[in-house]
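Quick one: the structure is below, and I'll ask about it shortly.
All protein chains but one are shown in place.
Then we have subunit A:
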Amino acid sequence: MSTSAIVVMVASIIALWGVAILALVYSMRQEDRKLVLLQEQGDFEPFSPAAQRDIEDWIRRHPEGQDADEMRELLDAQQRSLQRNSRQFYLWPDA
């Protein structure tokens, strides 16, 4: 086999099988962490710090209407969970 074909083959293996296996293993481990938190404290915060900032930003930009109420409910649930639970799922800067 030519060197270029070998390089492409190895790169494809890493880019496809490597990424797929990594995604599978990481996803399963994260799910296990979620299950432990659910068993130990009943729930966990559903949004990461970046995702929470997106909700806050969205509410600032669209403060009125049904959609804003839905976003506020989510943000409230997130904050209640953060206050109630000692262990968090996501990494928080001040934790």
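Convention: contacts are C-beta pairs under 8 Å (C-beta built on N, C-alpha and C of every residue); 3 or more make two chains touch, one makes a residue touch a chain; residues count from 1.
What we mean here is this: contacts and distances are computed from a predicted model.
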Missing chain, UniProt name, options "Metallophosphoesterase", "NADH:ubiquinone reductase (Na(+)-transporting) subunit D", "Sodium-and chloride-dependent transporter" or "Sporulation protein YqfC": which is it? "Sodium-and chloride-dependent transporter"
In terms of residues, what is the contact footprint of the unshown chain on subunit A? 1-2, 4-9, 12-13, 15-17, 19-20, 23-24, 26-28, 30-31, 34, 44, 46-48, 50-51, 54-55, 58, 67, 70-71, 74
